[in-house]
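Showing subunit A:
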Amino acid sequence: MSYFFRLWLHEAKRGASSLTLAVLGSVVCFGLFSRLGKTPEEQMLVPLILVLLLPVVWGVVGSYLSFSSEYNNKRDLLLRSLPCHAFYLVLAKFMWTATCSMILLFLIPIFAPVFYDSKMTKWLQLSSGWITYGVCWSFFSSLGMAAAILGRSSGKYVTLTSGAIILGLSVVWFLLATPAAGIETLGAWTLPMPIFIGVGVTPITFPIFSTGMLIGLLIVSSLVLERQDA
Partner candidate 1 sequence: MTDFDTNKPIYQQIAEDILKKAVRGEILPGDRIPSAREYASQKLVNPNTVVRAFQDLEREGLVVVKRGLGNYLTTDTTRLEDARFQLAQKTLIQCAKDLRELGYTTKQIQQLLSQQLEVMK
Partner candidate 2 sequence: MIQVNQLGKKYGQTTVLQDVSFQLPQGQFLGLLGVNGAGKSTLIKILAGLTPPSQGSVGWANKIRFDKAAVSYMPEMDHFYTHWLAKDAFSFHADFFAMNKQRFLDALDFLNVPLHKQFSQLSKGNRTRMRLAIALAREAQLFLFDEPLSGIDPFARQEILRALAVEFRCEDASYILATHQILEAEALFDRVLVLKSGKTLLEGQAETIRLQWGNSILEAIRSAAKE
């Protein structure tokens, strides 16, 4: 277990600066973009659509990095030579992203009133959505890392298979969880998405994730909009 904490600490040290940047960037972007909308629904949808584009951009950049620089491969070599099972790496990664989601949970409501006239209660309600989102996303991104690590240890078929499973799971999750939560929560859930992608996924799984997210969100938003029209 002590290996696990060391890994967690290592991930935290490494990710702290990028997390801070991502949190600030997302809060500011979301706040600014939400001003573009007039009705509350529009205020949620505009940033939603913008945020949707980010994973795609990052997917392209990420895959470019992973194939052009060998950086990811090198990092994997370092982590895989550690005397602990890949499971611990995955668990540490998961705990780290879960920690990020907790930090967000406390941070975003503090910034929110600056951009919205809404009451705190509404934001707290949304926050409960985030924590679900954060933990679930951590889970998926950990799976992504597991796929990358185990895949490198066992070959490309394992990577592809686990990638496909993750893709399927994330689509299913979006289909099941999001419509039940409603449009406001959807918007709120989407907000920290780029952050989680940024801290949680290795470049090799970027494209898989981004595609999954995009498909999932498109389906879900059309479902939600349909329900609202009715």
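Basically, a contact is a pair of C-beta atoms (placed from the backbone, for glycine too) under 8 Å apart; a residue touches a chain by one contact, two chains touch by 3 or more; residues count from 1.
As a selection rule, all candidates are chains of the complex that A comes from, given by their letters.
All values derive from a computational prediction rather than experimental measurement.
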Whereas the rest of 1 or 2 do not touch subunit A in this complex, the one that does is 2
Taking the complex as given, what residues does subunit A use to touch candidate 2?
3, 6, 10, 14, 70, 73-75, 77-78, 80-84, 153-157
